[in-house]
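Missing here is one protein chain; the remaining ones are kept as they sit in the complex.
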Amino acid sequence: MRRDLLPTDAVAAGGTPEAADTGAGTSGAIGDDPGAGRQRLRFYQVGSFAVGNRLADPSQRTVQSDATRSNSLDSGHRACQGCGEALGARYALDAAMRAAGGQLVAVNATGCLEVFSTPYPETSWRIAWLHSLFANAPAVATGVAAAMRVKGRSDVRVVAQAGDGGTVDIGFGCLSGMFERNDDVLFICYDNEAYMNTGVQRSGATPSAARTATTEAIGPDPGAPFGQGKDLPRLAMAHGIPYVATATVADLHDLEDKIERATLMRGARYVHVLVPCPLGWGTASADTIAVARLATQTGLFPVYEAKNGSVTSVSKIRRVQPVEAYLGMQKRFAHLFGTPGRPDIVARIQAIADDSIARFGLLDSHAGEPAERGAR
Amino acid sequence: MERPFAITLDVGSSRANHTGSWRVERPVYLDYLPPCNDACPAGENTQRWLYLAESGSYEAAWRALVEDNPFPATMGRVCFHPCETACNRVKVDEAVGINAVERFLGDVALDKGWELPRPGSAADGPARPGTASGRRVLVVGAGPGGLSAAYHLARRGHQVVVADANAEAGGMMRYGIPAYRLPREVLAAEIDRLRPLGVELQLGHVVRDLAAERRDGAYDAVYLGVGAQLARRTDIPAGDSGRVLDALSLLRAAGDGSIELGRRVAVYGGGDTAMDVARTARRLGATDPVIVYRRTRDVMPAHDEELDGAIAEGITVRWLSTIDRFEGGKLVLERMTLGPDNKPVPTGELEELEADTLVLALGESADLSLVEGLDGVQVHDGSVLVDASMMTGAAGIFAGGDVIAGSRTVTDAIGHGKAAARGIDAVLGGEVRAPATRHELASFERLNTWYYDDAPRTIRPELDRIRRQSSFDEVFGSLDETNALFEARRCLSCGNCFECDNCYGVCPDNAVIKLDGAQLDGPPQRRYVVDYDFCKGCGICAAECPCGAIEMIPELI
Amino acid sequence: MRIHGRGGQGVVTAAELLSVAAFREGRFSLAFPSFGSERTGAPVVAFCRIDGRPIRSREPIVEPDALIIEDVTLIHQVDLFAGLGPDGYVLVNTSRSFEELGLTGLVERFSPERLVCVPATEIALEHIGRPLPNAVLLGGFAALCEVVSLEAVAMAVRERFGRVLAESNVAAASDAAERVHQHLKEWSRARAD
Partner (left out) sequence: MLEQIEGSRAVAKTVARCRPEVVCAYPISPQTHIIEAIGALVRSGELARCEFINVESEFAAMSVAIGASAAGARAYTATASQGLLFMIEAVYNAAGLGLPVVMTLANRAVGAPINIWNDHSDAMAVRDAGWVQLFAETNQEAADLHVQAFRLAEELSVPVMVCMDGFVLTHAFEQVDVPEQDLVDAFLPPYEPRQVLDPADPVSIGAMVGPEAFEEVRYLAHVRQLAVLEQIPVVAAEFERTFGRRSGGLVSSYRAEDAEVVVVALGSVLGTIKDTVDERREQGERIGVVGITSFRPFPREAVRQVLSAARQVVVIEKAFSIGFGGVLATDVAMALQGLPPEVVSVVAGLGGRPITTVSLRRVLQAAVNDRLPPLTFLDLDEDLVRHELERMAATRRSGPTAENLLRDLGVPSGHIG
């Protein structure tokens, strides 16, 4: 069920049955009469939203539905229960592995992902993997890519991955350099919106009003300040690199599609994946995907892709939600609710969501509107 | 490769770290009772056959269906489909068109000549090839209940004789349901399919003395499915000019074309039968049939789609009206209001309605003369009393359908027949099976509806209005295969794994194992098991299971 | 040798050329600048040691045997003559005389036959078309103290620059050498007189 076979808008928005037809091959013979004709399978049951479908043609399945997926990040890792990053990393790297035909090397920045995956004497990776430092994953990946190029290994794709701290903060210098040189690296940021590895401190990706250990929910302006933080996908776009995309662990099809597309491109590519952190966000471990989904359905996390610096497609909001629905399930925003609560702050966050919806045209009614509208 | 100590590790070695020990809750795959199954009076495993139909395995789907109900083509036309009323999809968009898919399967089966399972092959009964039990059962009444009982008994290896006073089998299906809803050839074909099972139909055979009949025929048991044939009447003063008929007579006569109605026909009643009568009258030439009903639409017993069908054919309804008298081509109606408990209260206001014929569709009563005097058979309020196995107070005598209390529908009767067959089998020395534990209901709240794509139901083709007013051609057409498949795939599979791979995909610990189970009657079934060595119990699999088939259960500490 | 000038005048290059010239003549030499982050126009010093055996010392030359001064305006900024012995050579890029430069006192401290002014910038403009006095001065220097030959300087210049630039530099250097010879001849004649 590849999204690239579909009109983007229709799928993103749920669309009509016809438009949402996943176009997934044929079911072969119908009934017991081989001559009854071949027809396109329609998965109205789970549409293109669930991981798989027993009726789909194997060639059209998601990587994650495949019993022989590479499990790039295997069992036994020490991530917390319900870790979005563990999920996102396996999603992304399995997809990259499939796209690259297994010819993949991954470079990892320091952070949760690195710590929980490779404590001596055990590693959870099943791929060629290198960890160097917190800030240098993009540069290390550049080195790997250069080595591959000089050795004529054009078949090998290089992925670098980091959390939001390693991407938007400490690693940004190297990342920007990698972008600017258009090095042949796919950089994946697993954004859980704070320094989770060190105990939930604010990063440049922490959203306004979120409580972290360094932006406590105390005082007249509780949580992370408004008007700060980096919108890295847009900064990446400003470098004019061939490919920039955002995704979440809540839409596997979209994520895999973007990773596969990015894997097969050349030059600097950037995919920014929202990966909720039950610990840092204060969500139930079972809600990791649900909260990521709400991030998209409120408009707070716009899902889109951009080529050569321009947005080329956006995932429309399917069931628009007020920000309360998203904030309300996270303890890091608990200070905004209850008695007396802070409806004024919630309103400011809603305004941010509305802005994002307008900027990217996330609702059908906004389709075609100019994307740029003020600062976030 | 000589690897540096500690900093360089062999891939996948973390599998030595069994993170399952972190778990305080464990996910368990459970099968819940889907609301469609729960609501089906015939006890159909609706979701199961929809599941099979989804993959295009129509014969497998039909076989799963006829495990419970031998008349899919019929039921796909006449069932009032409580399954759809119960369907959770109603809360997403619209109910799955289960009934239409059933009809599609039934029609495909007739078309392809698929045969019912062999005698003695009941999936839920003892294995007895042919009529190996050597027991004989008399079924009185070849209506839906009787035929259902006969079918299920035959499948349990018993020899069955069905006696019916009418010239043709089918009971109310044949004589009470208009042909525009159920073409007679469809009904006949499905009934004929019972014969290869060894079911003997004795038509035109009136059973008067049940005890004698049983003794003479050496029947080990009897199923009583005589239905309700006695029209209920009400005392309406009527002059000579007024022609008053009862609904069953009219419907029966319409079936053999032996009746002439006037132009102006009034129908008194508010059930499905009243609708059938009015619509039949329209087809027989009545220009503007009127239904007179004492109460309002929202409390009317007729199903919405029957009423809508009638209105679409130009039939009008006089709401909140009773018939005071019928005189000189005129009905005098009295206006009512609704009192407490929706009881109609007379207002004293009168009005007139021109009518040539008044048809009373006020329901029917069972003719219980057959059981009068039978030892042990108890009757209460016009209905025979039965126990859970459908047995009357008399040993070996079972009853179902309209003769017992409860909902009087074809589907209910089919369910009764099946239940009685099971009861009879037990009495005749079959294994006494404890009733299967009913699983917990798969409530809507269990579902994660995000995953289901928006897909409004398919509209069945309808006959155009002009032809509907003038012929007994079937009003609703069948779904074609594409539509049937589409409709089947709208099933949410409430409470039962349908192999969407979500749990397999969303587990952050790769702790869900995808099975590769070959399955005889359909596509390979790839359900899943949890690898408790690694499952940390986060619960994402359960939260993201579209159909709510995973439950988190606390670990015993 | 110590060479004084300003950033951009090729002071360092001059020292390097000198070292190459010495190398070409089979001697050991070591050239190095007074390392700094000097920008164009700032005072710059470069050094060159020449010897018949390997040179080990890397200390800056505080007691030079010879000085080349590429820019006389430095005279009042830097102690150009620091450490120069009484027999030291001095070659100054100027179209004026020591007297005209107000350096009469200086002249008296050293051997007057070893103090030569040569208008290297003018010569450079004439031959090269640009005010690049360094190779010109090396030509003059070869003539003055004969520590390296004009031919070796020409070789070094040809190694360093493209053909056209090299030949114009060589011509300019030869011109300067000629002028120095001329000057020395005049001086000895005057002295003989």
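Going by the order they are written in, the chains are A, B and C; count residues from 1 in each one.
Methods note: contacts are C-beta pairs under 8 Å (C-beta built on N, C-alpha and C of every residue); 3 or more make two chains touch, one makes a residue touch a chain.
Here the structure is a predicted model, which means the values were calculated and not measured.
Student: For the chain omitted from this view, which of the shown chains does it touch?
Tutor: Those shown chains that the absent chain touches are A, B, C.
Student: Which listed residue (A:I127, A:L186 or A:A210) would be found touching the missing chain in the intact complex?
Tutor: A:I127
Student: Could you tell me which of A:A50, A:A99, A:M148 or A:V311 touches the chain that is not displayed?
Tutor: A:M148
Student: Quick one: which of A:V140, A:L232, A:V323 or A:V346 touches the chain that's been left out?
Tutor: Looking across A:V140, A:L232, A:V323 or A:V346, the contact with the absent chain belongs to A:V140.
Student: Residues on chain B that touch the omitted chain in the whole complex?
Tutor: Here the touching residues of chain B are 1-11.
Student: Can you list, in ascending order, the chain A residues touching the missing chain?
Tutor: 102-105, 107-108, 114-115, 117-121, 123, 125-133, 135-136, 139-151, 156, 173-174, 176-177, 180-181
Student: What chain C residues would touch the chain not displayed?
Tutor: 12, 15-16, 19-20, 22-24, 28-38, 42-45, 55-60, 62, 77-79, 82
Note that in this section only the chains that are shown with their structure count from here on.
Student: Averaging the CA atoms per chain, pick out the one whose centre lands closest to the mean of every protein CA shown.
Tutor: Per-chain C-alpha centroids ranked by distance to the global centroid put A first.
Student: Any idea how many Å lie between the Cα centroids of chain B and chain C?
Tutor: Taking the average C-alpha coordinate of chain B and of chain C, the gap between them is 114 Å.
Student: Roughly how many whole angstrom separate the Cα centroids of chain A and chain B?
Tutor: Centres of chain A and chain B (C-alpha means) sit 47 Å apart.
Student: If you average the CA atoms of chain A and of chain C, how far apart do the two points sit, in angstrom?
Tutor: So the centre of chain A lies 68 Å away from the centre of chain C.
Student: Show me the residue ranges of chain A that touch chain B in the complex, using the header's touch definition.
Tutor: 14-17, 20, 27-33, 36, 39, 42-55, 61-62, 64-65, 67, 71, 73-79, 81-84, 86-87, 90, 117-118, 120-127, 252, 278, 284-290, 293, 319
Student: Report the residues of chain B in contact with chain A in the complex, numbered from low to high.
Tutor: 6-7, 9-19, 22, 54-59, 108, 112, 450-456, 481-482, 485-486, 489-493, 498-502, 504-511, 514, 516, 523, 525-526, 531, 533-534, 536-540, 542-544, 546, 552
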